[in-house]
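One protein chain omitted, others in place.
Entry: chain A
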Amino acid sequence: MKFDADQLFRKRLHAFSTEFIRYAQYMANGGVLFIAVFLTGLLSFYYRSIIAMIPAWFPLTHGLALVLALFVTRTPHRTFLLEADLLFLTPHETRLGGYFRKAQVYNFAVQSVGLFVLLLLLSPLYTGVIGATGLQLWLYWLVPFLLKGWNVHSSWIFLRLSAKKTERLYTLARFGLSYLVLAWVLSAGQFLSFGHVPFGGVIGAVLIVWLHVQMRKVCTGLPLQWYRLLAMENRLRHRFYQFMNNVRDVPALQRQVKPRFWLTGLTQLLPYGQAHTARHLYVKTFLRSGELAGIYGRLVVIGAVLVLLLPSLLAKAIAAGLLMLMTASQLNGMWRQQGKRSNELLFPVPAPAQRRAFVWMRSVLLLLQAAVHITVSLW
């Protein structure tokens, strides 16, 4: 039987989109979406007054270029690879060109959606505050997409490098180039222009030539880094599941663990003893969970920023309340996951004691979040 890379990609993409649509339906029915839409509405209602808070001395063009450059440089590559591909696909590596090209198109398309939203969000700044019109506006909507496409293409090639350090260096170069081009374009060619010589353009041209020479070298000489591609795919897939886990339990969700010894030292504050076993267990599990603690931290920060930005006390209170609801829903997800573990044998803690310990931890985390929000609003 002939190996058909294109068909394989179509099959994998189809499987993922089916899954995506299923979860999207759950999300449409769930409360989290409602909260997110409500918060977005609240923010857009106050958007103008928030923009008005930007001081006059702030170099807005460079700020925009920086945010956009970060966004176009960050190019995660979904490849839909599976663990078993290490065994079954590696022999076909040379025939997989079409497969990975399609994957790149997919990544460009998906990331462009995010880019579009970002441009839409920032456009009042560019048109309103900076006052761009005509050709400049066309460039604002065009150049970031071109850069995105180029970044997706070039970062894919640099993924063949086995040394992470070198790859990071090229990522930095990609970022430098993207920033340079964006700052140059958004400032209508004024960036790094002395006399009549547009140094910004010159440095950009040199950088791009250098990068292309390097890319050719890497591209022809090195094989694919399968383990790294797989790790990246697993990470992205895990993030997707983690996100969807907000609205629906995802059975395939695997936990990612970060050591965080600097944080787990906190558990030493808990007393030692049989009655406290479950508390120790839950606090450590929470602090080390790759995503959960991160999501909690992000929700607290988002809440703090909203409380800081929103002008009226009522709006502050509503935003803080909704974010705490989201936190509670996240933490309940942790409890549901816990129930599915087959580790009850490991530490014989009676079920009611487990439940009590979880409720205790949830209260402590919510109180902490509330304390942060209140402190910020008083400040």
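Here, a residue touches a chain if its C-beta (ideal position, glycine included) is under 8 Å from a C-beta of that chain, and two chains touch if they have at least 3 such contacts; residues count from 1.
The rule is short, and it goes like this: contacts and distances are computed from a predicted model.
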Among "Acyl-CoA dehydrogenase", "Hydrogenase-4 component E", "Cytochrome P460" or "ABC transporter ATP-binding protein", go ahead and choose the protein name stored in UniProt for the chain not displayed.
"ABC transporter ATP-binding protein"
The one residue from A:S289, A:Q330 or A:Q369 touching the chain left out of view is A:S289
Sole contact to the chain not displayed, among A:V113, A:L346 or A:L378:
A:L346
Considering the whole complex rather than only what is displayed, give the residues of chain A touching the chain that is not shown.
255, 257, 259, 261, 272-274, 276-277, 280-281, 284-285, 288-289, 342-343, 345-350
